[in-house]
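Now for chain A:
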Amino acid sequence: MSTQPSTIASPSGTPADVPKLCYVRNRRHDAPDAWTLEIEFDDRNPFHYTPGQFNMLTAFGVGEAAISISGPPGRGRLIHTIRDVGPVSHALTRLAPDDPIGVRGPFGVGWPMAIAEGQDVVIVAGGLGLAPLRPAIYDILSRREKFGDVRLLYGARRPEDILYLSEIEEWRKKSDININITVDHAGMDWPGHVGVVTRLLSCVRMEASRTIAMLCGPEVMMRFVAASLIEKGLGVGRIFLSMERNMKCAIGHCGHCQLGPTFICRDGPVFTFERMGPLMSVKEL
Partner candidate 1 sequence: MTGRQIRPRLAVWKFASCDGCQLSLLDCEDEILGLAEAVEIAYFPEATRAEISGHYDISLVEGSITTAHDAVRIHEVRRRSTKLIVIGACATSGGIQALRNFADVTEYARIVYARPDYIETLSTSTPIADHVRVDFELRGCPINKRQLVETLGAFIAGRRPATPAHSVCVECKLKGVTCVMVARGAPCLGPVTHAGCGALCPSYNRGCYGCFGPKETPNAPALSARLSELGMDQRALARLYSTFNANADAFRQESERHDQQDGQG
Partner candidate 2 sequence: MTSKTVKVDVLARVEGEGGLKVTIRDGLVRSAELNIFEPPRFFEAFLRGRNFNETPDIVARICGICPVAYQMSAVHALENIFGVSLSPQLRALRRLLYCGEWIESHVLHIYMLHAPDFLGYAGGVEMARDHGDLVRQGLQLKKVGNEILTLLGGREIHPINVRVGGFYRTPLKKELLTLKESLKWARDAALATVRWTGTLEFPDRERDYTFVALRHEEEYPFNEGRIVSNRGLDISAGDYDKYFEEIHVPQSTALHSRFRDSGAAYLVGPLARYSLNFDRLSALAQEAALAAGLDRICRNPYCSIIVRAVETLYAVDEALRVIETYEEPKSSFVPVEPREGEGYAATEAPRGLLYHRYRLESDGAIAEAQIVPPTSQNQASIEEDLVEFIGGFLDLSDEALRYRCEQTVRNYDPCISCATHFLRLDIDRG
């Protein structure tokens, strides 16, 4: 099973290694250390992307980081949710409305939306891993009839770390999507599950032969989730996951994101577990 090819639209005519100047229009605090930026993109050059692709965002004078596209397509706005973990991500999360930001992208191969059509879909997200999966959810919900059962399993560290909470509530209420959320730690007032996301998975029944799984989260989490999916009979070619490696150019020239024979930026970030499993199992590859 192969992944679907991406539609690459190099923003305007600038070389792929030069960011395009855009402006932040809105900034929302989503979790204690995560913010969502809404970036205005020149409407004359519509920005085409597929769910699961990412951009390289530049905070001028600080640096550039790979950030997944996490919003719905269209409307000349790019949505990115960023966790403040280091200098670049910190600077990005500090950008205020009307501040300039550099954008290169979109890059990479996204989620297998075409393949998932007609199938049940299990989406497993850990932490910020929900961000790159959100466009896939939007896509599914926009043509819900094309898919079978759809289920989202989402694990966060603490209740306050849950991203897009009100939106999730909305989905839960209005859409035909099964949502389970769990957190690692919570106070007494938390009514939901506590524990790792794989625990949620163990209660889920699925028809392995017509299910596609999409995973994004910390690498260890994805390994465990993939293992339980396999245990449930899912084929390694039906499990898709989004990978992270150090990334500088995002166009297959800088060499940093190699994992074995793959370039995460060019051949991924979304891969089948069939492809990644053997590579992920080699320490320090």
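The candidate set was assembled so that all candidates are chains of the complex that A comes from, given by their letters.
Brief remarks on what is shown
Convention: contacts are C-beta pairs under 8 Å (C-beta built on N, C-alpha and C of every residue); 3 or more make two chains touch, one makes a residue touch a chain; residues count from 1.
Source: prediction; values computed, not measured.
Within this complex, chain A touches only one of the listed candidates (1 or 2), namely 1. Residues 59-63, 86-88, 90-91, 94-96, 99-100 of chain A touch candidate 1 in their complex.
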